[in-house]
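Quick one: structure below, then a few questions.
Yeah, one chain of the complex is gone here, protein chain that is, but the others are all in their spots.
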Amino acid sequence: MLSRFREPALWIALIALAATGFWWAGRDREPAVHNGRKVITWIVTISPLRDFYEQEVAEFERQHPDIEVRMIWVPGSEYHMKFKTLAAAGRTPDMFYSGDVWISYLLPFMSDLTPLVQRDAAEIGLDDYFPEIRAAMQRDGRYYVVPEAVNVALLYYNRRLFREAGLPEPAADWTWDDLVRAGKKLTRPATATDPGVWGCSRMEGWWGEWLIYVRQAGGTVFSPDGRRCVLDSAAAVAGLKFYLEKSSRFGISAPGGYEPVNGFVNQRVAMLVGGHVNYWLNYNQTPGLDWDVQLLPAGPATRRGGEVAIAGYALSNITRHREETWALMKYLTRPAAIAAIVNRGGIAVRRSVAEATLRDPLRQGSPRHLAAVYAQLKYAEPIPRHPDFIEIMLQVVQPEIDRMVMGEFGPEEAGRRAAAAVNQYLATFAGRTPP
Amino acid sequence: MKSRRAEQLWFWLFTGPALAGFVLFSLWPMLRSLWLSFCQYDVVSAPHFTGLRNYAYLIFSDPAFWPSIKVTLVFAAVQLPLSLAAALGVALLLNQPVRGRGFWRSVYFLPSILPQAASVAVFVYIFQSDGGLLNRVLALAGFTGPAWLGSPAWALPVVIMISLWGFGYPMVIFLGGLQNIPRELYEAAHIDGAGAWARFRHVTLPLLSPVLFFNVVMGVIGALKVFDVAYAFGAAQGLTPGGPARATLFYGLNLYQQAFTYFHMGLASAMAWLLFAVIMLITWLNFRLSRRWVHYGD
Partner (left out) sequence: MDQPRRSLNLLVVVLLVLGAAVMLLPLAWMVLTSLKTQPEILQSPGPWLPASPQWANYRTVWEGFAFYRFFLNSAFVAAMVIGGTLLTCCPAAYAFAYYDVRHKELLFGALLATLMLPAQVTVIPLFNAYAALHWVNTYLPLVLPAWFGGNIFGIFLLRQFFRTIPRSFIEAARLDGASEWTILWQLVVPMSRPAVLTVLVFTFLWSWNDLFNPLIYLHNESTYTLPMGLLYFIARAEQLAGGGTGQVPWHLVMTLATVMVLPVIVLFAIVQRRFVEGAAASGVKG
């Protein structure tokens, strides 16, 4: 076989090859410094804004030749999972999204920005943010987030479908009854040639829509002290009941699990309760979609209850480049950047930008009712800042809501089961982070 | 070999890496996760001992635990008989003296070794309600196919149908079992005037039952560990894996999310150990019942 001479040479070559392999396998993919530039990481959801963010980052890197920004692009559906896995690995990205309830939730991973915000108050134009927004940036008087955008739950509607049904567009003083009445006229069953239209959406899988009804019916998730779940209250159950009955009784929404995929964009759903401003750009880019927004219809107890949440940037508490990341945060939230985002679709967090957009005669695309957007902010409520809120809502409450939607039991039972499950959860896991 | 000592030395040298790996990658993590299963551990702070609380919470309170077991068991109860029937059917065909048996066997085996991320992607495309291959074929036959995707009612059946594609492993095991059945038995039965069905019923099936049993056991264990299909099924549709409406939240996926999305590392360890306990139980049963029929070729 091999000559006596060739064998050792072969083994040496193999060992060298393996060593090279291990070197490559173990190479740090995120070194603190690469090619003499400080590397900062930013985890971002893939969205139509991808090009925009990449341009922004390129310009930022041009202005800061000593910094390299690595963007970790993640599909929205897996963002939560990916972020937490990274954090668990001690690899929290230097910059990530946060705001409102997320501040409480992600607190163990965020830097206290107060010293930076106070130092650079003039530069970042702290006074330019609306007071509500400034409040949402803080927790216990400390700053954690620099906001880029704000989302508020609205009533979205398809103008063409309203026209075709011979209906006037939704009014600011609508109630649930008006929603149902219009929904019935808009609903058109599917036929062999026509996929049909549902009058109203039914957002499934998270709290986006049903929490609005619960709160508008006078209910809420947690007792004021945050120690007990009260989804079994009569008011909360009334909200869940309306959520369910939109399809089971009024027939204006698809039954459980049959919400058409991207129904509003595909013009198979005429009205969308809740929604997200992030989709404005999608909507405006979709040919033939003529849409607008209105105040949310008022519930039996109150008009309040739509969600409002800021989306902003947080800084990792284990970052290796605090000042560099802070520089990127400031860059991405400067008025010009926020104006650019608002022009693509969104609500301004800065007063200067809001005023400029409201006045801007050249502004194109929907929504035309920008005034309704800002009016809805007055009736909106933030998500309770319970540190376990997100986990509880997704892990504990939503399974029961899902089962209600699938027809396993009614709203009373769902409320009862959810409350019991949450209270059990709190008894078992509470105290992970102090409320 | 020069001496016993030298043999000892070579033994430890040769098995050293594997034994070290056993300790590092199996034994230590196994014991560590057993310990974690009695702890509250959220990565951010150090684990602290909470006794049986994780187990109690899982069994009595966790709203996702039993539903995920239900998904897993429904999957096992539907997918397993169907795939075993297909595997046995093809194995019976392949057991006939047909030309190119090796070729056919490979064709039927191939799908079970393809990367599941790819095969799920292919099937997600095939199951599209609009223009998907399946609904088009159904339309040719005069049926209107449902909207397979995005519906919690259809999600699990679709995952089951996707998994049915890969019945290669039980098939080759059946085939091995069939080939071990002495031909004389068939000939004797034939002479006794037994028809094809009677021969199958009274010769093949009894002699195949140990293999069948083995396949059932492996199938149940496989179902308990399902992850890739479930994850890919969600991800290929832009859904949070497990969706829609948790219809495909398999036990393995639920465990993964508890650990890496919700940081309930202690709770997830408890889930892992419950899974392990069930697998050990099944394997033990298998061993006890199989002593009669498995002989190791020494």
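General observations
By written order: A and B. Residues from 1 in each chain.
Methods note: a contact is a pair of C-beta atoms (placed from the backbone, for glycine too) under 8 Å apart; a residue touches a chain by one contact, two chains touch by 3 or more.
Because the structure is predicted, anything quoted here is derived from the model rather than measured.
Touched by the hidden chain within the whole complex are the displayed chains A, B. Within the whole complex, the absent chain has one touching residue among B:Leu52, B:Ala117, B:Ala198 or B:Leu285, and that is B:Ala117.
The residue from B:Phe38, B:Trp148 or B:Phe214 that touches the chain not shown here is B:Phe214. Interface with the hidden chain, as seen from subunit B, comprises residues 1, 7-8, 10-11, 13-15, 17-22, 24-26, 28-30, 32-33, 36, 43, 90, 93-94, 96-98, 102, 104-111, 113-119, 121-126, 128, 130-131, 133, 136, 139, 165, 168-169, 172-173, 175-176, 214-215, 218, 222, 224-225, 227-228, 231-232, 235-238, 252, 255-256, 259-260, 265, 268-269, 271-273, 275-276, 279-280, 283, 297-298. Touching residues on subunit A toward the chain that is not drawn are 1-2, 17-18, 21-22, 24-30, 45-48, 50, 70, 72-73, 75-78, 82, 85-86, 88-91, 261-262, 265-266, 279, 281-282, 285-286.
Keep this in mind: only the chains that are shown with their structure count from here on.
Residues 75-78, 80-81, 84-85, 87-88, 108, 192, 204-205, 256-261, 391, 395-396, 399-400, 402-403, 405-406, 417, 421, 424-425, 428-429, 432 of subunit A touch subunit B in their complex. Remark: subunit B residues 40, 42-44, 53, 57, 60-61, 63-64, 67, 144, 147, 149-153, 234-235, 238-241, 243-247, 257, 260-265 touch subunit A in the complex.
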